[in-house]
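Complex shown without one protein chain; remaining protein chains in place.
Up next, chain A:
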C-alpha cells in the first residue's frame, strides 16, 4: 500500500513527456491525483524504503509532512486547471506543461523524502524546472526575470548542497532528518543562505518580485503557494529546533526576519503592479517565518507549538497567496466581473489577517511564540507589521479596482499581462471565460473561507480586531476615495484620491525617495561610471587576440611550463614537512 508513495513522485514524472502533446494536455490534471489519494488512503506515518534509489532513500509521511503535502497538492491541483484550460495549445505550451509536471514531481519528492539527498534531488529538479515556468511565453522582461531567478536558484542550491555535505560528514552519508544534532555555525549560515533565497528572505529576495511579476498566473500561484514554502520545510527539518538553545543564531534570525517583515511591507506599499504587491507581501511573510524560527532557536521548549504554528501559517499563506495569483489571472480576462473582485477581496482580507479569516487563526496560533520573549519592542514592531500588512492589502484592492475609463491608469501597471493575453487569444475573437478555472478558484475560496471555522477555536476568530480598526482608520480616506470615484472621470478622481492619501503616504514616499537617493544615488552613479570606464578600457586595449592560449599551447612552451611547475611543486614537497 505504501507503494502509493512512489506513485506520488513517479506519476508526474512519467506523465511529463506525454503532456507535451496538446491533445494530451488534460493529463496534467491526473498528475497530482496519487498525492491526493495517498493523503486520503495512507496512515499518517506510512513509510516506503527504497534502498536501491539514489544513495538509498526512503519516502514517508509524518505530521508536518502530511500538512505540507496536503496544501502543496491542493495548490498544484487547482493551478493545473488554468494550465489545461487557459494556456491553450500555442507554441511553447507543451514545454510549459512538461516543466510544470517536472517541478510538481520535484516538489512532492522533496516533501516526502526521508533523507537529505532525496530532499536535495527534489529541490534541484523543482528549482530548475520552475525557470521555464517563469519564462513562458517569452519576452525581454521574462527573460530577465528568469535569468535572475536561475542565477540565484543555482547559488541557493549550491549553498544547500554544501550544508548537507557538512551535515552528512558528521552523521554518515545518509541520515534520517528529524534526528539532527546541533550543527556548527557554517551549516546554519549555509542553510540560511540556501533556503533563504528560495523563501525570498531579504536581502536574498531580488529574484522574487521579478519572477512573480513576470510568470503566468498558474506559475506564480505554484511558485508562491507551493515552491517557496519548501524553504520553511527545509528549515524545520534541518535546523536543530527543540534540541539546544542557540541564542546568537536565534537573535540573528529574529533580526533578519524582522527587517524582512517591515522593509518588504514598506517597499510593497509603493508598488504599482498588484503582482508585485503580492510579491513583497510574500517577502514579508518569509520574514515572519524566519522571525518565528529565531524565537524557537532562543527558546527550544516552545518548539512543539512553534512548529505547529509555522505549519498552519504556511498552509494558510499557501492557499491564500496562490488564490490571489489565480484570481488575478481570472481578473485580467474580465476586470469587471464582480464575483472575481469579491473573491479577491476576501483573499486579501485573509492575507491581511482580518478577524474571522484564516490569517487571524494563523496569527492566534503563533501568538504564544511571538509573545514568549516578552520584549515590548517586538510587540510594537509586530503591531506595526500587522497594520502595515492590512494597508498593503488595501493598496492591493485599490490597484485591482476596475477604474472606469482609466485604462491609461492601469496600462503602466500591467503591460506584460496584456501582451500575454494577446499572444494567447487570436486577435479579434474574445475567448470564452474559462469556466473550469473559475470553478476551481471558487473551490479554493471555499477552502480559505472555511479554514478558520474547521481548524480553529472560536476564541481565535476575533484576533487582530484592534489592528484592523487602526488600519481601517488609516485606510479610510483611501476607501472613501474609491467609493467616491465617479464613472468617466477616473483620471481626475484618481489624482484626487491620491491627494487624500497624501497626508499619510506622501511624507513616507518622499522620505523613502530622499533616503533612497541619499543612500544609493551616489552608489548608482559610481557603478555607472565604473562600468563606462571598464568598457572604454576594453575599447582602448582593442579586441582580444583570437585565442590567447595559442602561444601557451606550443609544445616547447608547454614543456618548459611543465618543467617550471614541476620544480615549483618539487620545492613545495621538499619544503613542506
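Keep in mind that, in the parts below, a contact is a pair of C-beta atoms (placed from the backbone, for glycine too) under 8 Å apart; a residue touches a chain by one contact, two chains touch by 3 or more; residues count from 1.
By our rule, contacts and distances are computed from a predicted model.
Taking the options "Monovalent cation/H+ antiporter subunit D family protein", "CotJA", "Chemotaxis protein CheW" or "Nickel transport system permease protein" in turn, only "Monovalent cation/H+ antiporter subunit D family protein" matches the UniProt protein name of the chain that is not displayed.
Although one chain is not drawn, the whole complex shows that of A:8, A:87, A:103 or A:121 it is A:121 that touches it.
Listed residues A:132, A:359 or A:456: the one in touch with the omitted chain is A:132.
Of the residues in chain A, those that touch the hidden partner chain are 51-57, 95, 117, 120-121, 124-125, 128, 132, 135, 138, 150, 154-155, 158, 161-162, 165-166, 168-169, 173, 549, 552-555, 558-559, 561-562, 565-566, 569-570, 572-574, 576.
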